[in-house]
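Working notes for the structure below.
Note that one protein chain is taken out, while the other chains of the complex remain in position.
Right, chain A next:
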């Protein structure tokens, strides 16, 4: 099989991996080719609107495992291919110097054995760093069941490592991934966290993970609660959510017509609230088997249930109160605080500052005044109706460019 065909097969096989971030690395720069850029850089956008930042490929798609949701599972009759470390290194360098990519995202199916696979990933990354003196961004998967020593060696060469948690509960994992156990995933994850805390230049851009949503009956509460634990316990940089795309016809998987993109979008928003805005999963959900409201973003959902905390007076509210107002993000809150030192703020000032009032106007006062007189005694249902009326439902978006500085409204998660 020639390199063109391999790249097509092993690129396509990797496209369901969600992460594409290339940001936040603080590895020391040596001489050699290239550099990382702290804000990350997108190099293109595919027809589905997701950005391409890294050359995202599988080392191989020949798998000894048989996970129900995975296109590469052993029982599927698909075209199989395996790169050599040299081939991937060569592609990476040549794509990089033409500015097609920011670096490499290397994942793999499990061929022969977990250790064999991990060894190949290590060799590839080693070639890039030592033979080619490559300084660009490298994200590499840690393979479940691989020896911790191999994972450790690889981690010193990578900017980011990730172990896929795959599914939001042990029950779902048992059902869909008979070959993987909770331990096989959490053990390497915990190991990476530990080494990263002790050693310099070990996965300098941190650790991430991803899970599939919509393939099992796990609720949004369960998903967000799990993420909260992952952030706290394993200090993960990111949890990615991937709306399940039906690639296999398997009776164990929930029937989905098309990937639940809007649900995925809402989960990313809720994730931001947990990670950046200090919300907790228990605050966002009333009961433990609940899902997010698809019609409004999770901050609006929360605010409507806690109307007794509103309206918030813009000229007096604390930073913590301000960022909990729907429509006011971190950037706006900071601007408000800095600016009200000079003079008290009216709604017009907020507009000029770039605060979007579409949602915020129902939840704030400026010097005691509401935005319009009639906005005073609105009930939750009426506010919700007003917010969803005009633009009906927003198109779901794949928010794969989260870490980037150029998209500041996205990075600060202003919702």
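As a working rule, a residue touches a chain if its C-beta (ideal position, glycine included) is under 8 Å from a C-beta of that chain, and two chains touch if they have at least 3 such contacts; residues count from 1.
Simple rule for what comes next: contacts and distances are computed from a predicted model.
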Looking at UniProt, which of "Fumarate hydratase", "ABC transporter substrate-binding protein", "DNA metabolism protein" or "Biotin-dependent carboxyltransferase" names the chain that isn't shown? "DNA metabolism protein"
Of the candidates A:76, A:248, A:321 or A:339, the residue in contact with the absent chain is A:339
Which residue of A:12, A:148, A:307 or A:357 touches the chain not shown here: A:12
Using the touch rule from the top, list residues of chain A that touch the missing partner. 3-4, 7-8, 11-12, 15-16, 32-35, 37, 39, 41-53, 55-56, 91, 94-95, 97-100, 102, 243, 245-246, 258-259, 261, 335, 338-339, 342, 348-349, 352-354, 395, 397-398, 401, 405-406
